Each structure stands twice: as C-alpha cells, then as structure tokens.
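Next up is a structure, given as structure tokens.
Note that one protein chain is taken out, while the other chains of the complex remain in position.
For clarity, chains are labelled A, B and C in written order, and residue numbers in each chain start from 1.
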Amino acid sequence: MTQVIVLNGGSSSGKSGLARCLQAVLPEPWLAFGVDTLIQAMPASMRASEAGIEFAPDGEVVVGAAFRALEEAWIEGITAMARAGARVVVDEVFLGGAASQQRWQKALGGLQVLWVGVRCESAVAAGCEVARGDRLTGMAEAQAELVHQGVSYDLEVDTTHTEALECARIIAAQVH
Amino acid sequence: MTQVIVLNGGSSSGKSGLARCLQAVLPEPWLAFGVDTLIQAMPASMRASEAGIEFAPDGEVVVGAAFRALEEAWIEGITAMARAGARVVVDEVFLGGAASQQRWQKALGGLQVLWVGVRCESAVAAGCEVARGDRLTGMAEAQAELVHQGVSYDLEVDTTHTEALECARIIAAQVH
Amino acid sequence: MTQVIVLNGGSSSGKSGLARCLQAVLPEPWLAFGVDTLIQAMPASMRASEAGIEFAPDGEVVVGAAFRALEEAWIEGITAMARAGARVVVDEVFLGGAASQQRWQKALGGLQVLWVGVRCESAVAAGCEVARGDRLTGMAEAQAELVHQGVSYDLEVDTTHTEALECARIIAAQVH
Partner (left out) sequence: MTQVIVLNGGSSSGKSGLARCLQAVLPEPWLAFGVDTLIQAMPASMRASEAGIEFAPDGEVVVGAAFRALEEAWIEGITAMARAGARVVVDEVFLGGAASQQRWQKALGGLQVLWVGVRCESAVAAGCEVARGDRLTGMAEAQAELVHQGVSYDLEVDTTHTEALECARIIAAQVH
C-alpha cells in the first residue's frame, strides 16, 4: 500500500496545487506537508540568516547548518506519521538533487513510497512567479533543472501544458 | 491614454494572477483592485448575511441591498482614483452580466477604458478551485458563462491553454 | 453625521484590530481600508524600489515619488467613496506627521471626520511585532512617536493597557 507520495520540483512548478488536487481525488484522507510548512515553523530569525535559509536576489537559495539540523528532525517526524498509519503527500524542492533524495530515502526505508518528478518549463514557471506577485523572482528559473539532477522517479508529470487536476489523476492511478 | 483596464471573468478563471502579470509587464505603475478587496473591507458580519453577501453550498453567490450600496460607493471611489491620475486594473466578476457592466460604464464615463473578457473552460476553472484547496467549490462552474452574458469587450483572452503572462502581454499591446 | 474615521498610529499599535472591532460595534456597515490595502494594490516592483516604498533593516520606511503619486489618487478615491454615501474607517500611519494629516484634510474637506490617535507604548508595540513573527522589526519603535508629531485629534486611545474592543466602544461613542 502506498504510504507516502513525494512530489519534487522547482519553485513555482505547481507542486502545492498538485498536492491539493491529490487530496481531492484520492479516496482516503491524505495529509499534505511541504518544505514551506517547515520554513513557517522555524523562528523568524532563521528565515534571513546564514545559519538558516537565505533567498538571494538572483533566486539562489542558501541553506545553513542550523536549517539542515531541523530539516533532519522534520524528515524523521514526517516518516513517523506515515509509520503511525497516516498517508502523507510531501511537496519538496531537492536543492541538493540526488543527495536530497537520499536523505528522504534513508528515513523512509521500508515504507511504500511513490517518487514523482514535477516538471514545468522554466519560462512558464517564471510566469507563475510573476502571477503570484512574489517580490523575489528568479527562483523558478534557477531551480527548474537543478532539483532533478540525479533524482530517480517512479513517475514524472509536466505541468507546463497539463492542468494540476489532470496530473493528480495520473499520479493517483499509480497509488496502491 | 488608457486609464482603466477592467478584467471580467468567473471565479478561478485566473484574473488576479493576470492582474499581477499586467502590473509586471506594463511600463508604468498600475494599481490593481478586485472585488475581493471590497469584500475584505466589509464588516465580517456582511460576509454571511442576507443584506451582505452569501456563498451558497452549490456555488451560487447572492448579494443583498447593503452590499450593493457599498459597492456603488466603491465604484465611485475607484473611478475617482483614475480621474486623479492613477492607472487602475479592476478585477471583477459581473454576476449581473450586462447590468453589472452598465454600473461601471456609468461611473467611468469619459475615461479611457479597456474592457477585457477573461474566459476559462469551466472544467479547468473548477480544477483550479480544487488546486487552491477552497472549501467552497462550485463557483467556478456556476459563473463560467453567467458573467459574460450581454457584456461587450474590446478584447477577450482565454486562460484555458494560455499562460497568465502571455495573456498579459496580449492585453498590454492594446494599452495606449 | 460622521462619515469617516481616521485612525493614525505607528506600526503594531493595533490599528487594524481596532478597525475590525469598530466594524463590529458600530450599528451601520462601515468599510475599512488601510495603508496596507494600498501597498497590496501596488505592483510588486514598487514594494522594494526607490520610487516606491522601502523598508530599511532598522525599521525606517522610505517613500518615493511614484508611491506618493499613487497615494494622492488613493486618498481621492477613499474620499469619493465617502461622498458617495459609504462610511469609511481609514487605518493610517502618518510618517510625515502634520503634513500627512494635511493631505487627508485637504481631500476630505466638507465631510464629517473623526480624527483618532492610536497610541501604544513603544516597548509593547515592539512586542506585538515579535508576536506576529515579522521578519522586519524596528518599525514599531521607529514610528511610535514620529507619526503623532503635530497631528491634532478629536480623540486619543491607548492600546497599551486597553483591549481593542474597549477602545472601539470609546471611539464609537463619539460617532454621530
């Protein structure tokens, strides 16, 4: 039985909308968490510091040691929720590519996981960034390719020309 | 010189993202207001009352007399901002079709206005509603055709298969 | 008949909560707008530029020429709403003290206005800033005294030791 769905894609590739659609089309209740949930849970001071997470004007994201330590605990926590019986959609941005996936794989070992790559053409993702009115732009473009490097998937979807709800149906068909 | 751009379309047709994109592609600074700005400005008690605005479980929206009175003043206010020299994008849902347009036309008389119809296939708009995780669904479908009845436009865009940023460029080309 | 209530106070002095409470205790429906409504309506690019509005790390706020021009039009618009019959609560931060008040007075001329000063001890306001988890801190302290310089009021309230709802009742008693 699939217990965890990991959606990995760059900023503005439509992952969180996709997660909401998955919750709507899957027959059982699934929890949805993302890296944004973790960032929100951190002290405000971590959101703009060298030890925490920094968003450079050019769209680069730099993550420090204190952030990494809390993230490790976060991954353990999400895994424990799944082991306790919850179904969980995780919406992630693998800034470290394959290394990021390995951190999750190590924790999730033994659980049934569906790994999903969420692609979106960099120009379209950049447009979504503008449409949301974000002050910081550039992340969509900086991350579009980066986050997929060396990552292996059970399934990939492309939100460039396919609506979130349709992508969700494609993914749901692979959930056991 | 175009002073006001009115975007009219159903719920979840992508108007507010389009408005943000217009602000990004137009060379001058434009203000963007929507019917949501007005609803936010009203007392909480108006958001669930017969005199105010009610959102029925099937997606129907019913507007009462007190809401209408404040809306009239709101339209006068937005018009006054344009007369005072501001460029304004208005993001609207013409629940009354042609009658709604006439209310704006009467107030805006004499100003250069670009009327834009924002279409989105009802199934796709309904999908966006799901992707946003709204508790109330059905508005997208209920409004998709309704809001365009009897309304005349300078220009129409369709967000079903065209990205917001591209639609914004098409509209911006008609702004003088 | 009082048509406009202007609440002026520094950042984190509790003005927006006070405006919501006023809407709840006043028998007629009042619209509530604030300088935040205006900032939200501006292009994202104006929120971090010399021509627009800049938030310095020490809490200072610098406003440029393009911001000022849009603000003038905004003031005209709010005034027009009141002239068209709406009752309006305006939640403001008079960064320019007396000069800011004069801009509003000039536009509102002839309308019945209740001018309310909203005080909050700078240490308590700074605490509210922390409690909200704002990334930028310092505004509360920088503005606590500044915004009241040379401003004349019909009424002053102090949110340091008085709850918002109680302050709202005190103000409502002066509304005709």
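Definition applied: contacts are C-beta pairs under 8 Å (C-beta built on N, C-alpha and C of every residue); 3 or more make two chains touch, one makes a residue touch a chain.
The model shown is predicted, which means the values in this text are computed figures rather than measured ones.
Trainee: Would you indicate which residue among A:M46, A:L95, A:L111 or A:L136 is in contact with the undisplayed chain?
Mentor: In the complete complex, the chain left out is touched by residue A:M46.
Trainee: Of A:A48, A:A80, A:A98 or A:I170, which residue touches the hidden chain?
Mentor: Reading the full complex, the residue touching the unseen chain is A:A80.
Trainee: Which parts of chain C are in contact with the chain that was left out?
Mentor: Against the left-out chain, chain C lists 14, 17-18, 20-21, 23-24, 124, 126-128, 130-133, 161, 163-166.
Trainee: So that we can see where the missing chain sits, which residues of chain A does it touch?
Mentor: Touching the missing chain: residues 20, 23-24, 29-33, 37-38, 40-46, 51-52, 66, 69-70, 72-74, 76-86.
Trainee: Could you pull out which residues of chain B are in touch with the chain that's been left out?
Mentor: 44, 47-48, 133-135
The rule is short, and it goes like this: only the chains that are shown with their structure count from here on.
Trainee: Can you tell me which chain lies farthest from chain B, using the average of the Cα atoms as each chain's centre?
Mentor: A
Trainee: Superposing the C-alpha atoms of chain A on chain B takes a rotation of how many degrees, nearest 5?
Mentor: A turn of 180 degrees brings the C-alpha atoms of chain A onto chain B.
Trainee: Note whether the interface between chain B and chain C is symmetric in residue numbering, meaning over half of all numbers used appear on both sides, and answer same or different.
Mentor: Same-residue interface.
Trainee: Measuring from the mean C-alpha position of chain A to the mean C-alpha position of chain C, what distance in angstrom results?
Mentor: Taking the mean C-alpha position of each chain, the two centres sit 39 Å apart.
Trainee: Quick check: how many Å separate the C-alpha centres of chain B and chain C?
Mentor: Distance between chain centres, rounded to whole Å: 27 Å.
Trainee: Which parts of chain B, given as residue numbers and ranges, touch two or more other chains?
Mentor: 20, 23-24
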